[in-house]
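Below, a portion of the complex is reproduced, with chain positions unchanged.
Chain nomenclature is as follows: A and B, assigned in order of appearance, with residue numbering initiated at 1 for each chain independently.
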Amino acid sequence: MPGYSGTKEDYARRLRRIEGQVRGIARMVDEDTYCIDVLTQISAVTKALQAVGIGLVEDHLGHCVVEAARSSEQEGQEKVTEATDAIARLVRS
Amino acid sequence: MPGYSGTKEDYARRLRRIEGQVRGIARMVDEDTYCIDVLTQISAVTKALQAVGIGLVEDHLGHCVVEAARSSEQEGQEKVTEATDAIARLVRS
């Protein structure tokens, strides 16, 4: 069971909001809104998405990684390597 | 008229795709998909959104900023200051 099940409703709500914001950006482009205003909205949605990502990182570390470390040092290390790769992709995106 | 009207269809198509990807992430969370896979998808969508933002920056510079500069040095400078603020928000997001 993944680590975020405790706050699934919260993630669902935030992602629905982000989905609506992306639809709003598409509407802005369709209605020839001034580019700068569209860009401001794109930055806001990017930040919201990254915040969801950081929340998932925290849940993953706090559940899967801690649990694996408590099971064995070796399992902990494997989960850390995997989590770091995902964090690196988030930092670079 | 904003600078991106030439490729409006293209932006519409890309934003619809991003909207679908965000909906896909919500579904992944709902179905208890492994956190790392959700994170990979969040990084991909963030990159896609930023690519749309960079496209809009190029269109804005190539249309509004160049046009303002051709009208007067002063107008060009004003548009540059405004564009730089938007670019700074994109870099920081």
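Just so it is clear, a residue touches a chain if its C-beta (ideal position, glycine included) is under 8 Å from a C-beta of that chain, and two chains touch if they have at least 3 such contacts.
Quick caveat: nothing in here was measured; it's all calculated off a predicted structure.
Assembly remark, whole complex in this entry with 2 chains visible in place, copy number of the identical chain is 4.
The rule is simple: only the chains that are shown with their structure count from here on.
Centre to centre, using the average C-alpha position, chain A and chain B are separated by 18 Å.
Residues 1-5, 8, 11-12, 15-16, 18-19, 22-23, 25-26, 29-30, 32-36, 38-40, 42-47, 49-50, 52-53, 56-57, 59-60, 64, 82-83, 86, 89-90, 92-93 of chain B are the ones that touch chain A when the two sit in their complex.
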